[in-house]
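To start, I am sharing the structure in question, which I have written as structure tokens.
Just one protein chain is left out here, and the rest sit where they should.
Entry: chain A
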């Protein structure tokens, strides 16, 4: 018997220690997340103690009050005193638990006096961040390559927990989040901050955090939001204030440059090949989740784009649905998500890929004219 135990311990302890399996809630990097962690550990401990007592008594009884050991059943089957005791004691334990829980909860819900406000908007299947008062906004999309998901390439360390543009936040500042959604319900969750808030379409929820340590913190959407719910991670880059300010300045600069480039692109004429190459990129990143990489769609859910009347028909209708989307369906309005150049490219791509071969070429200027 002893040997057997040693063997078990021997097998499991090094594997457990070496693999660093994540087994518990993260303590996180905010005061609140630490309080939540403490609450979690306290209640876990209380449950373990009660469990040990109750299960201990049960096992004692199972071992000692066996008929095979000659046990003769006792006759008692009621005791108001005992029953009152075991109603009252758990009640008091619960009251003891409710006190710290209440004070943590009150602190968590206090979104007043924030230093920065970030609007977080979920949509199928990406996050959009907008810094109030800064005119900076961008989408944040899963950056894990398709090949890794399809097991055609080795998976890297942050598989499914990496994005093209993380949310950047300063440390030691109270950041308020305004959370909402464009389509279905999503939920914005970063375990290290103990923030999880549902993004409800048409309503705005509030949450806040104050990060203690610089670092990269990863989370995921926590509310089933359709097909790619498992593929819309959240990455937050937390940095000291000076670095953050520099980042803001850099973003503003980049935004001005991008605007200038977008302006310039309106007078550019690209070749079919250039448009197709760029269009394929945009399509794979932004459209393929629904319309599928081969344009075939998912019958009954997302329409295929092969030989579709809209694609074979006038360019205007095609531009219309991509730019304005179709309200009440999963087809979003891409006017704000893509530049005129990108829309031109993706529309050209769709009209010529997968045997659509319309031969149509759409330029950025066409898109911007259409938008007017």
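Just so it is clear, a residue touches a chain if its C-beta (ideal position, glycine included) is under 8 Å from a C-beta of that chain, and two chains touch if they have at least 3 such contacts; residues count from 1.
Criterion: contacts and distances are computed from a predicted model.
Asker: I want to check something: the complex is missing a chain, and I'd like its UniProt protein name from "Phosphate transport system permease protein PstA", "ABC transporter ATP-binding protein", "Cytochrome c oxidase subunit 1" or "Porin".
Answerer: The chain we cannot see is recorded in UniProt as "Cytochrome c oxidase subunit 1".
Asker: Quick one: which of A:309, A:328 or A:355 touches the chain that's been left out?
Answerer: Missing-chain contact among the listed residues: A:328.
Asker: Taking the entire complex into account, which one of A:122, A:166, A:219 or A:279 touches the absent chain?
Answerer: A:219
Asker: Out of A:54, A:264 or A:277, which touches the unshown chain?
Answerer: Of the candidates A:54, A:264 or A:277, A:54 is in touch with the missing chain.
Asker: Which residue from A:73, A:309 or A:355 sits in contact with the chain not drawn here?
Answerer: A:73
Asker: If the hidden chain were put back, which residues of chain A would touch it?
Answerer: Residues 19, 21-26, 32, 35-36, 39-40, 43-44, 47, 50-51, 54-55, 57-58, 61-62, 65-68, 71-79, 82-83, 86-87, 90-91, 94, 97-98, 101-102, 104-106, 108-109, 148-151, 155, 157-161, 179, 183-185, 187, 189, 191, 194-198, 200-203, 205-206, 219-231, 298-301, 328-330 of chain A touch the chain absent from view.
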